[in-house]
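Only a single protein chain was left out; the remaining protein chains are all shown in position.
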Amino acid sequence: MIRLSETWQRTLVAGPLALLAAVVVLATLPHLIPEGAGRVDNLVLPVIAFPLVWSATFFYACIADNISRAAAVLAGLTAAGLGVIAHSLALI
Amino acid sequence: MNANLASVIAIVVSLTGILLLAFENPKRRRAFGLPPHNSATLWRAAWILILLPPLYLLARQETAPLMMWLGALSVAGWVVAMRRPKSAPQSAEGTNRPLTTMTAWLARRGRAVAKRS
Partner (left out) sequence: MSFLDQKKTKRLFAIHGWSGIALGVLLYVIVLTGAVAVFAHEIGVWSVGGAANDKGLTQPVDRIIRGLADKVDPKYRDDVGAYTVESGALSVFFHTHETKPNGDIGDRGVRFLVDPATGSVLSRAEGWSSDIYGQDQASALKRFLIDLHVQLYLPSPWGLILTGILGLAMMVAATSGLIMHRHILKDIFVAPRPGNLLLHARDRHVLAGTWGLPFAFLLAFTGSFLSFAFTIGMPIVSMSAFGGDKMLVGEILGGHAQTEDKTPAVVTNLDAVLADGQQRAGSAPTYIHVGHWGRADAKVGVWFEPPAGDLGFLQLGFNGVSGAFEGQKPRVGSKPSFGATASSVLTALHYGLFAGLLSKIIWLSLGLASCYVILTGMVMWFTRRREDPAWAPWTRMVPAIGYGLPLAMLVSAHFYFQAIGRSDTATWTPWGFALATLAVIAAAVAMSDRVELTRRLVLATAISAGLLPLARMMAGGRSWGEAVAIGEPVVVSIDLLLLIAAAALTWHWKGSPQPQWLRRRLAAAAQPEPAE
């Protein structure tokens, strides 16, 4: 197995993985945020949050001390999000 | 009150505070070889001038003037900070100001000519 340098590991986690986690959070939020009085909060608020969520996942991956743990946290977030979506769709 | 007038007044009042803070800022004075000027009263007055307008606007929920206050001060504060203190020694090196560099260059040329003759 090829062992990646720390820079490469970090690039992969802060790049594709942070983006994937942010996109999954974007898709998950409509199932978690109540639709509100105008019936649009669950649609609009995730879209607004997306740039902020991505910034958060990106900087977390950049700053985290332990890159493997950061990878695990972001992968966990992605998995949890997918779980929520699957659960909501199954309920419908 | 007219919302734009309120914004302009708020901006001017806070800008006065920023000018005071810039005037007595220790690092600014040190960097340009000025004697320190520590006045707690001045410092307090400056912060009151800066914070009073936004608090007033916030209390009256004037969101548009508040945002204009923030925007205008972030530009005006920068312009204030960019200017060197008046009595600071002016050096031509490393500046991009045409007039300053030209004057310094002329002064040096003048000295060189004087030395030669």
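First chain written, first letter: the chains are A and B, and each begins at residue 1.
By definition in this document, contacts are C-beta pairs under 8 Å (C-beta built on N, C-alpha and C of every residue); 3 or more make two chains touch, one makes a residue touch a chain.
Everything quoted here is computed from the prediction, not taken from an experiment.
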Contact with the hidden chain (one of B:13, B:45 or B:72): B:72
Which residues does chain A use to touch the chain missing from this display? 10, 23, 26-31, 36-48, 50-52, 54-55, 58-59, 62-63, 85
Chain B residues touching the chain left out here are 2-4, 6-8, 21-22, 25, 27-28, 31-32, 62-65, 67-68, 70-72, 74-75, 77-78, 80-85, 90-95, 98-99, 101-102, 105
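By definition in this document, only the chains that are shown with their structure count from here on.
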Roughly how far is chain A from chain B, going centre to centre by Cα mean, in whole Å? 43
